Structure formats: structure tokens, C-alpha cells
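Notes follow once the structure below has been shown.
In this view, the complex is presented without one of its protein chains, the others remaining in place.
The letters A and B name the chains in turn, as written, and every chain counts its residues from 1.
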Amino acid sequence: MNQQLTRSQRLSRLDVKASPYLYISPFFILFFIVGLFPLVYTAWVSVHDWHLIGGQGEMVGLTNYIDVLQQPNFFKALRNTFSIFLLSSVPQVLAAIVIAYLLDTNLRAKTFWRMGVLLPYVVAPVAVSLIFAKIFADQSGLVNAVLEILGTSPIGWHADPFAAHVAIATMVNFRWTGYNALIFLAAMQAIPREIYEAAIIDGANRWRTFFSVTVPMLRPTIIFVVITSTIGGLQIFDEPRMFDTLGQGGADRQWMTLTMYIYELGWGAQKSFGRAAAVSWLLFLIIIAVGVINFLITRSIASSSSGKAGR
Amino acid sequence: MSTQMSTPMIEQLAGKGAARAARRKLHGVDKRPGWLTYGALAAVVLISFYPIWFTILLASSNAGEIARNPIPSLIPAGEFLTNVTRVIESDIKFWTALANSIIVSTVTAISVVFFSTLAGYSFAKLRFRGSNGLLVFVIATMAVPTQLSIVPLFILMSELDWVGKLQAVIVPGMVTAFGVFWMTQYLREALPFELIEAARVDGASMIRTFWSVAMPAARPAAAMLALFTFVGSWTNFFWPFIILGSANPTLPVALQLLQASYFKDYSLIMAGVVVATLPLVILFAVAGRQLVAGIMQGAVKG
Partner (left out) sequence: MRAAIRNLAAVACVGALLTACSSGNGTTPDATQSGSASADPNEKVTLTVATFNEFGYEELFEEYMADNPNVTIEARKAATSNEARDNMNTRLAAGSGLADIEAIEIDWLTELMQYPDKFVDLADSELDGRWLEWKSAAVTTEDGKVIGYGTDIGPEAICYRADLFEKAGFPTDREEVADLLEGDWDTYFNVGKDFVAKSGGVAWFDSASATFQGMVNQVENPFENSDGTPIPLSENDEIKAIYDDIATAATDDNLSAGLAQWSEDWTNAFQTDKFATMLCPGWMLGVIEGNAQGVEGWDIANVFPGGGGNWGGSYLTVPEQGANHEQAKKLAAWLTAPEQQIKAFQAKGTFPSQVEALEDPALLDQTNAFFNDAPTGQILAERAKAIEVAPFKGPNYFALAQLVTDALNRLDVEGTDDAAGSWDKALEAYNALGLS
């Protein structure tokens, strides 16, 4: 027990102790170079009066933050962001699980179906914005044309905030549902087949298997998708920007999200880099808060459902 | 130990004929799905495919037709090749952009998969001090909005004298928080401790264990990550636009120049979109086959 360790044993110890840190270091090194510097820079900018072109002004402490929190546009952006986020994430995650479950079966031409659902992810933004503009145009769009044929009045997709949120959420869901479905699929593939076979021998049908076997075993993946969807969903930028040609989020800011607000403050008419940086940090804190909440909710729901499944 | 072997295993051991016979007696996990499943999936794929179809429709038309009929007919018109030729021959440095995009996306994808799997393996299976905190830190970095980081990042690239060079696009994307998070949580579930123990007991070093045990187990997730990263990098516009510009463009930056006039000729622009999307579709066909894990399952458990 008290033998001197041999050299190879000592190296092996070092290997075990140091390897984990070595393996995670590429991420952290890269982050410290290209991630941390912008972070610190933005924090530094947010406490100054800083014009994008003019450059650094004087240090104003928390004035930018206070200013921004008094702007009605900030709260409109907050409302819009959450609305679009909920309208997109919730249906997306549910649909993604169901689609993944369907893809997990013994289909013919598996690759075709699996890759087929990912196609929306690769369609270029210019095409997506054109197509959805044709679908959701207020006067000449497809949906309103159909509504007229059906006898109901047309919807102001670019006028009414909620309608705009629904339209944008549709664009977002279109792009990301297949992506999330494949994430679930990969996780489902890791579930050992024996568990399914045992359940089937026990007499469970497809739906029972889904709820009692698949979903509980997917719990970590569900948490993963909820967290990444939360983070991504609260930062939605491309789709609402593409919703009209001005990219402002509507004359009454009906669909301007917080990231669009950041862009407008920093790059738009005001060019107030300081205020934009303040909103960036506020958004960061909001995302962390909501992310933690979502994580706790999902964890408790998922564990309670696996608890019910029993053994 | 179940006596029921999965049909892929039967096919491997006893040939296609036996597999076909077994499939006819299918029940349980390998049962072929019914019409409802195919129907639902067909609906999903149709909806997914529609925008690409629409793009092809526009790309095979011309500007006049598009102006006259906002929603073109359901069949392509026939000028597709003309428009694609126009795209390739226009003044946008097409071939340079294509080559650049291939290089950038491939290097980024390989790099992200490798470093993310490495980090994911550590977080998932190796016990070390601070691992929980560090993982949370990694996830938190995803929450930072990127609209303003363009300026500090540009300053950095300027200092390194990388403005206009491909490194400026590749290096910031070489390992992503998403990738690390994804591989961590996948490996946690999909890589049993027993396999690692077995390798360690056999005297393998840490890196050897990683290479021979973790990487094969991570294959479906790694394929997925490679695919996602490649596509994300391929379609990325804003940062490459700012840092590379039209002088040394990637494909989205070059194709954006097709919109450089007050009147937008969508037949040309959409032909550009089709050209940019085609390599990805080919990639799908190739990479999609990697997403099947099944065969290993039975073998491991015996």
C-alpha cells in the first residue's frame, strides 16, 4: 500500500487527473479569446455614453440601464419576445418529439424521411422571407385569400401584434421543428430495444409505450431541447426581421423582439452603442432566469411522469 | 437474454433471404409502421419540401412571369438552366465562394465535432473538480446576444491581421457551446460506464479510451452535430459578409450580390438559392445514413 509509485503509474495518475481539464480546454481557450473579449467589451460599453461612430464618451454608470428600462419600446420588445417564444417553442418541442417517434420506427427509405424533415433548416433566408411574405401579406397573401373564400374577414398579419407573432412563430417552427426532431431521434436511437420489447411483451400498445418508456428515457434530451430552445427562442432575430422589408418590427413595434431592439439602438438612427449594450446584458440576465425556470419545470414534470410509469 | 434477434442482425448473420422471412413474421420493435405513420410523415415532408419546390419554380421562370403571377404555377417553366448559368457567370466570384464555403464548413464541422466530443466525454463520464460549474458556464455562454459582438470581434481580427481571410470565419466557430452541451448529454446516456471501465482495466490511457470507446458510441450524435454545424456554417451570412466581404466571399455573401439592384430579379436570386442548397442536399443523403445506431445495440448486450 505504501509502495513508491512507478513512473508509469505516476504518469497514469497525471493522465487521469489532468486529462479532463485538457479535453475541455479547447472550448475555454477559444471562448476566452473570441467570446470573453466581446462580453467584457460590451459590459464596458454599457456603462459609458458611447456612440457607434463617435466612440467612447464619458462613464455614466448605470444610466443606460435606467434609461432603457423606462422606454416603452423595451417593454413592447419584451412582450413580443415572450409571446413569439411561447408560440414557437411549445408546439415545436411537442411536434418534434412526435415526429421523432414516428421516425424511430422501421421505415422503408429511412434516410429519405429523416433528411426530409430537416430540409427547412437549409432553405436560404431570402427564399423563406419571400415565401412567407406571399403567404402572410395583408392584402394579397395566400392565407387571407383562403379566408376570404371561406367567408371570414382577413387577418391583419402585419397590423395586429398577436397575428404577427403567430405568423413569425410559424416561420420559426417551420425552420427548427425538423432540427429538434432529429435531436430527439438521435436520443431515441440510444434507448435499448430490449426495454421496448419488454413493454410490448407486457402488452403495451404504441401510445402506452410512448408515454411510459420513451418520454421518461428522453428526459435528459427533453431538458436539453428545452434549454437550447429557450436560449435560442428568446434571441430570435432573423425571422422577425424578415417579416417585412423595413426590418424594424412594425410601425407600432408589434413584432420587434429584444435582439431587434438591440440592433436598432446600436446600428439604427440613434447609434447608441451604450444603450444597446445595456439591453444586451439585460437580455442575457432574462435568458438565464427563464432558462433556469424552464429547467426546473421540465425536470419536475419529466420526473413525475417517469414516477407514474412505475416498474 | 432475448432470443429475438433484430432483422438487421439476422441480415448480417444469415443473409437477406432469412431477414425477409423474419420480417414477414414481424412483431415487436421491428414491426413495419402503418399507413398512419407514413401519412403523417408524408405530410411533414411535403410541408418541409414546399419552399424548396417554390424556389425551384421561381428559379425556372423569369422576372416578367414572376411579376405577372405572384404565385407561379405548380410546374416549373423551363428556364432553370438559363438562370443557373446566369448565376455562375455573373460577377460574384462564384467558384471562389463555393471553394471557400466548402473549406470553411468542412473544417468547422470536423473541428466542432472533435472538440465537442472530447469536452462532452469529459463532462459526461470523467469526474473532476468543478465539472458541474464549468458545464453550467458553458451553457450560459449561449445566452449572450451576439448583435453587438461584431464590433469587438472585428477589432480582434484586425489586430490579428485576419480581416478578409478565412481564418477569421473558421476560428471563432471551431468549438461551440451547443456542441459541448449536446455531446455531454448524449454521452451521459449512450455511453455505459462499463465500457469505459473495461477499457481502463485493459490498461488503455485516457486518450486511447476516448478514441476507441467514446467516439464510436458517439457516432449518431456526432453525425448529427457534424451535419448541423456544416449547414449552420454554410448558410451563415452576416459575419462572413462583414469580415470577408465581396473580395473573398463565402457562398451566401456572393449570392447576396445577385440582389444588388433596386428591382430584384427573383428568378436569378432563387436560382442562386438552389445552387447554394444543392450541396447540402447531397450532404444529407450521405450523412443521413450515419444516423442509424441500431445494429450495435443487440451486439453489446448479447
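Criterion: a residue touches a chain if its C-beta (ideal position, glycine included) is under 8 Å from a C-beta of that chain, and two chains touch if they have at least 3 such contacts.
As the structure is a computational prediction, the values presented were derived from the model and not from experiment.
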Task: Absent-chain contact - pick from B:Leu46, B:Ala67 or B:Val136 - done: B:Ala67
Open item on the list: From the list B:Ile10, B:Ile52, B:Ile139 or B:Met206, pick the residue that touches the absent chain.
Closed with: B:Met206
TODO: From the listed residues A:Ala133, A:Ala187, A:Ile200 or A:Val226, report the one that touches the chain absent from this view.
DONE: A:Ala133
TODO: Mind listing the chain B residues that contact the chain we can't see here?
DONE: 63-64, 67-68, 70, 91, 96, 99-100, 103, 107, 110-111, 114, 150-151, 154-155, 158, 161, 163-167, 170, 174, 205-208, 211, 241-242, 244-248, 256-265
Open item on the list: Across the whole complex, list the residues on chain A that are touched by the chain not included here.
Closed with: 11, 14-15, 18-19, 22-23, 26, 52-55, 67, 70-73, 130, 133-134, 137-141, 156, 158-160, 244-247, 250-252, 254, 267, 269-271, 273
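Here, only the chains that are shown with their structure count from here on.
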Open item on the list: Suppose each chain is reduced to the average of its Cα coordinates; what separation in Å results between chain A and chain B?
Closed with: 17
Task: Contact set on chain A toward chain B in their complex - done: 12, 15-17, 19-21, 23-24, 26-28, 30-31, 33-35, 37-39, 41-42, 45, 52, 99, 102-103, 105-108, 110-111, 113-128, 130-131, 134, 140, 142, 174, 178-179, 182-183, 185-187, 189-190, 192-194, 196-197, 200-201, 217, 220-221, 223-224, 227-228, 231, 235, 237, 258-259, 262-263, 266, 273, 276-277, 280, 283-284, 287-288, 291
Open item on the list: Looking at the complex, which residues from chain B come into contact with chain A?
Closed with: 2, 4, 6-7, 26-33, 37-38, 40-41, 44-45, 47-52, 54-55, 58, 70-71, 115-116, 118-119, 121-123, 126-128, 131, 134, 138-149, 151-153, 155-156, 171-172, 174-175, 177-178, 180-182, 185-186, 188-190, 205-207, 210, 220-221, 224, 227-228, 231, 234-235, 237, 252, 255-256, 259, 266, 269-270, 273, 276-277, 280-281, 284-285, 288-289, 291-294, 297-298, 301
